[in-house]
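Heads up, one of the protein chains got dropped from this complex, but the rest are sitting where they should.
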Amino acid sequence: MLMPPFNLHHPETVEEACELASTFLANDESFDWVAGGTDLLPNYKWHINVKKHVISLANIKGIDTISMHEIGAMARLGALADSEDVHPLIASAASKVASFLIRNNATLGGNICLDTRCFWFNQSEDWRRSIDWCHKEDCGTGSDCRVIPNQNTLCVATYQGDIAPSLMVLEGLIHIIGPSGQRQVPVNEFFKLDGITRNVLESGEFVLKVTFPEGVEHRVGSYKKLRVRESWDFPEAGVASSWIVGQPSSLRIASTALESVPRYHQSEIDAIEEVFSSDLVGSLSKAIMKSIKPVNNTALPPRYRKSMVRVLTKRSLHEILGDKA
Amino acid sequence: MAGGYRQQPGANSGETRKDGKRVAGKQKFPPPGSGGSRPNMAPRDLDSIPESVGGKEPQPAGSHIHDRYRTGTEVGKSRALVDSHAKVTGQAWYGDDVRLANEIIGKILRSPHHYAKIKSIDTSKVEALPGVLAVATGADATNTFGVLPVTKDEHAMAVEKVRHVGDLVACVAAVDEATAMEALNLFEIEWDVLDPVFDPRKGLEDQDEPIHWRGKYHVGTTNVQKRVFQEFGDRSLVDDPTASSHGKWRMEGVHHGFTEPHAVVAHWDPNGRLQLYTPQQVPHYAHRALSTVLEVPMHQINVIRTFVGGGFGGKSDPFPHEMCAAILARKAGRPVRINFTREEVYWINRGRHPSYIEVKMTADDEARISGFDIDALIDGGGFASFGHVTSYYNGVLATAPYELGSFHYTGARVWTNKPASGAMRGHGAVNTRCAVEVGLDEMAEQMQVDPIDLRLANLLPPHSRTISGFRITSNGMREALERVREGSEWDSKFRQMSLGKGIGIGCGFFISGSGLPIHWDPNRFPHATVHMQIDMDGGVTVHTGAADIGQGSTTAVAQVVSEVLALPIEMIHVRSHESDTSPVDLGSYSSRVTFMNANAAIRAALDIREKLLNAAWEMLGYHPDVLVLNDRRIYYKHDPAVGVSYLQALHKAQEDKGSLIASGAYRSPPMGGVHKGAAAGLAPAYSFSAYVAEVDVDVETGLVSCTDVWAAHDCGKALNPLAVEGQIIGSCHMGLGQVLSEKMVYGRTGHLQNPNLLEYKIPSVHEMPHVTPIIVESSDPEGPFGAKEAGEGPLLPILPAVVNAVYDAIGVRIRDLPLTPDIVWKAISSKTRSLGGIDETELPSPRLEHSPLQATLVARGAEHKVRDRRRQRSEDTSAYVNGVLFGFDPNQPLEDQVEGWKSAVEPVPEQLAELGLAGKAWLKKEQRQMRGDQ
Partner (left out) sequence: MIPSAPKTIWEAIVNGQEVQAIAPSNAILLDVLRDEVGMLGVKRGCDLGTCGCCAVMIDGEPRLSCLCLAGQVQHQEITTVEGLANGAHLAPIQTCFATHGGSQCGFCTPGFLMSAEALLNENQDPTRDDIALAIEGNLCRCTGYQQIIDSIEAAAEIKRGDAPAPTPASDPHPNPHPEGPDEPSMPPGHAR
């Protein structure tokens, strides 16, 4: 497939990258970041949201750290999956992403910033023309949303990243850098609004690394992913949970692949006033299921995916509680 | 000592008489490659020579007419494909690997509308774009083509209207891809958008603007492309059934999913001949269609088949993009290459038809199958393709392997505004086979008998006729069932496993080559022809048009030639790429290549063999009857030392005429009934298969995983067991995809939602069960060395085996394919609700308590086993037709014995009211009949 024309840039330091970004911003020239390319390039091949410039982060040294408390944005998912240094939950979630070959290209930063997906959107230009485009990439036509017609305010494309919920339940902190400097956002506040806005990154900013608080190594975690095939497939639903054994208040649950952003389920946990234990798994799972609203834009129907949230949550919680299956 | 040598080759080497004459039995044996008197000729491989001609290869199914040509060289031995080294080194050249000097890139403009008339196309801006070298539209080629001569309904590009999103509208060739892509945006087209039809059920209704118009043969003003009615047997037998099954199925369309996208290169050479490179299963059809569309005689076109990166039926139609490339190349005067993206592959489709199938089955008080009543409505998409045949296959290929009291089939194929369906591995037989086998399982449960015993007691024997008149020759069905039962430990598992674990059985029956060559009268031209040529160097060049699409047909042809001539396979060179040098051949479809091409190749090789033996006769003085061919040497049967080398004999045979040239042909014997449609499903032999599948069902999520498959397939004789096993395992993979995850999803708006390999879910290595391939060899009397097909038949049983296993696991019958987790979960949920809202984990597992009928079946099965064995080995050569089980005399026409025995191909008016969904196509009249009414 023909790549649309763009200029590829290879900054070698973070500063150079920020400088490039500010230049483009100043000249009002559009650009994208590319890390591994496994998410961006398919979209580019389909001529979706192509920018004039693409800045590659591949040549920047030192942003691929892999450790218990810090993971660089350029850390390859394949390396994370094999690593004994990172939290086992991260390794486990990374090992479930797409396929072995894709994990060798893909990076943590890319996975966090994964573009939202929708079967009306992830299609070739010819295909999208045949439906008169859609809200997420309307090509200047002001097209309506194809999933839920007659509402063109929000995009309901689904966020199908595998790793975000695990980062959330491990209380990760995302370090962002851009022309206006560095800032930190907790992972559970990183994702924002709808399928177009997606996250809090401002123009010119990119994810530098994710750090985890002291004591994260004491957390026990579990990520359950629903997919038709054990390879390639994005999650149709995913639930991660973690806690520090014996500390009910440390329970964290997050889900992905159900809405336009991954969900952090603290309010559902807080709403249950009893102390977390195996007896509570059923009601908690149900509460979390009720809190999410998937739409029909992935391979499996939304009603089914919603029901499965209960099963996945249940299984995830039983696992961290050490209950028998 | 092997091979009856008086003496091991090489012993006492060097011993000669002083007068220069040979000492009988004490000569050195020849080196490989020449023969003569060198020491290391390979000893005869008696393990690969049949018992009937003095070897050690067991022949449980009796001897075969080709036995006396067996030399023990190649047949029956697992070997690498002869082209495998090209493939593992990256040197195999597929469509996209053809790079010609000065080539340019072609791109196709595709319809954004489901259904629309083209009012006008303005190409002036396209032509004005610098770098564009040729532009073509439908007006450049208005002749129609199609794979079947009776339904030529395709154009190179849309002439009047487009029929689905992605249909070809125009094409352009430019110096590079970017320019060609840009050019596509510059076409100015005025459309008149029409109302599309997506639901095949709607296609049965009259419409203002049917998708195609068939003139006086058009059915009303509907979109019915083909309708079929068939009724055989005694319909009264279905009254008062002991067991019955009634199932309504919905099966989604599936795609071949070959890894190589279509690609074509067209080049008009300096002499004005078209050289067209394309990965085709059936280069000859493309050849014919190109000639028609381009209005160029066939001899001015050379179709060069590249390596084919998987076909499975998806590369067997002549394709419009092949025409486009030729048209563009003619206009531009330069070679044009067109590569498809994966999305375009889905748009040209030709995959399995989305189907609505209804099956009613009954069994009588002796658990005999008294009736099959099948109704199949299949969604053809925008073009006819192979659909005419598919419409028949959906019914007629369900008439065996069981003996039936009656058979009733109504089928209809309708056009819809979707990419065209066509032929795919297991053509037409897969969906109804699944429905029928699941129905048998259900009836077995009602009668409280084992489903395997039910099948074993209702099989047609070898050398019999099916209810619709197909001639069955060899038949390994019984052995296949017995072996999977044993291999899977069925008797200790079926209906005995815990919730979520299940085991199921399914059988298959498929043609081994279509009895009717589509484009000509088989009485006037053979099905397959093979040419052979040997020059002084001794190498054998075999010319065949059989298209190797990875199944190993080139290897099979090389193997049989090698076997007959006792030459190492490295000396056999198969040339099959160019139509200029290949004899006309129907190509790789309907599982015909091994049966027909290998048979033709054997005949050509026998011709050469005779010439060599006659030369040896002249040289040795021994009659060919007592001469033995072995490893490049021909020698006296009773004294291997007395012989000549292959080359010596060859050169003797060449003395007067130079190169030895031979041609061999295969033609199927006359067979089958005379009713309309009798030729559909007719084949010189049929393959049989039985699979047992074991599954795990996650009752909470509905995820089904198949863990183990025991797959027995009767391929007659495995010429290359490794390749046969590869076909069996590969078929399991493809069938599992269809039953568990693959579907072409047409969304709310009729658009194909998943035209890519991420969302079209072909099983990965993790979804693949462990398959135990079991080869059953029934030695077909007419097959090459007894062989039958192994490419398509093995796909059929996996679907019903899995569906039946899912029932065994969770007690829920699901008739929506594929069994994606949401479908299974929904079925489980409604079951738990119907049981008062119990938890999924408390679902009752089905159990089996045998009824008295079980003993009847076991006894009948045992009796039939003796019958079958005698017939297989020709110890019993009496006539056997479907109906004997019901007490009829096979030597009298059944019509004379039973009042009401039918053989009908059109419904009588009283039947019209009770026809199923597809049968409703018969409510309309053809245009010519309507005119007659006026």
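Order of writing sets the chain letters: A and B. Residues in each chain are counted from 1.
Here, a residue touches a chain if its C-beta (ideal position, glycine included) is under 8 Å from a C-beta of that chain, and two chains touch if they have at least 3 such contacts.
Bear in mind the structure is a predicted one, so any value in this text is a computation, not a measurement.
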item	value
Per the touch definition above, residue among B:Ala92, B:Met298 or B:Leu848 touching the missing chain	B:Ala92
Option touching the unshown chain, where A:Glu16, A:Glu230 or A:Glu319 are the choices	A:Glu230
Selected residue (touches chain absent from view) among B:Asp639, B:Asp696 or B:Glu926	B:Asp639
Residue, one of B:Gly166, B:Gly310 or B:Gly716, that touches the chain absent here	B:Gly310
Residues from chain B at the interface with the omitted partner, ascending	21-22, 24, 31-37, 79-81, 83-94, 96-97, 99, 130-131, 174-176, 178-179, 181-182, 256-261, 307-312, 339, 341-342, 536-538, 549-552, 568, 570-571, 617-622, 632, 636, 639, 642, 644-648, 651-652, 722-723, 725-726, 729-734, 756-758, 762, 764-766, 768, 770-771
Residues of chain A in contact with the chain not shown	1, 3-8, 10, 34, 36-38, 41-42, 45, 54, 56, 58-59, 78, 98-102, 104-105, 230-232
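Throughout what follows, only the chains that are shown with their structure count from here on.
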item	value
Computed distance of Cα centres, chain B from chain A, in Å	44
Interface residues, chain A side, partner chain B - complex	1-2, 5, 99, 119, 123-124, 126-127, 129-131, 146, 226, 228-234, 299-301, 304, 307-308, 311
Chain B - residues contacting chain A, complex	110-113, 165-166, 177-178, 181, 341, 343, 700-703, 741, 745, 747, 749, 751, 753-755, 757-759, 761, 763-767, 820-822, 825-826
